[in-house]
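Handing you this structure, nothing more for now.
The other protein chains are all here in position, but one chain of the complex has been omitted.
Presenting chain A:
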């Protein structure tokens, strides 16, 4: 449900890394980044490499081993769960899962924004934008998180309009 190529380019633009070329293998759907003559393969590696190039080690969990592992885990989730959704039911399962995870957390790593917030938001954005208001309210925690992350300056591209969320609940008893 997401366009890996566009998402990585958006990440590069957000991080202000220039001269980036991204190709996606049409069969395996694995992205390949070319930057200053270097080639990096795979979404997780590419995202990590971009963050390091931009000097944003905070986005990959800093020097804390546990946090770095958590970042890798969620980037993998994007590849294995989000990018492999084939049916509406798959999408709905993912959204439900993310919603319940975010109930007790502001961001994926709790207190601050890291790569998974950006790449998972890019990943579910189009699916979330298709939800009705009632469904958005059902996925209240996901909606709240999504609205926050998309409002970070530079996260959305200039031509993109933010997904609209209603801030005062409209429906009684739909929240999961």
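Just so we're on the same page, a contact is a pair of C-beta atoms (placed from the backbone, for glycine too) under 8 Å apart; a residue touches a chain by one contact, two chains touch by 3 or more; residues count from 1.
Quick note on the criterion: contacts and distances are computed from a predicted model.
The chain absent from the displayed complex carries the UniProt protein name "Elongation factor 1-gamma", chosen from "ER membrane protein complex subunit 2", "Elongation factor 1-gamma", "Tetratricopeptide repeat (TPR)-containing protein" or "GPI-anchor transamidase". Remark: the omitted chain is touched by one listed residue; of A:76, A:90, A:103 or A:135 this is A:103.
Only one residue from A:13, A:52 or A:112 touches the chain missing from this view: A:112. The omitted chain makes contact with chain A at the following residues, 103-107, 110-112, 140, 143-145, 147-148, 151-152, 165-169, 175.
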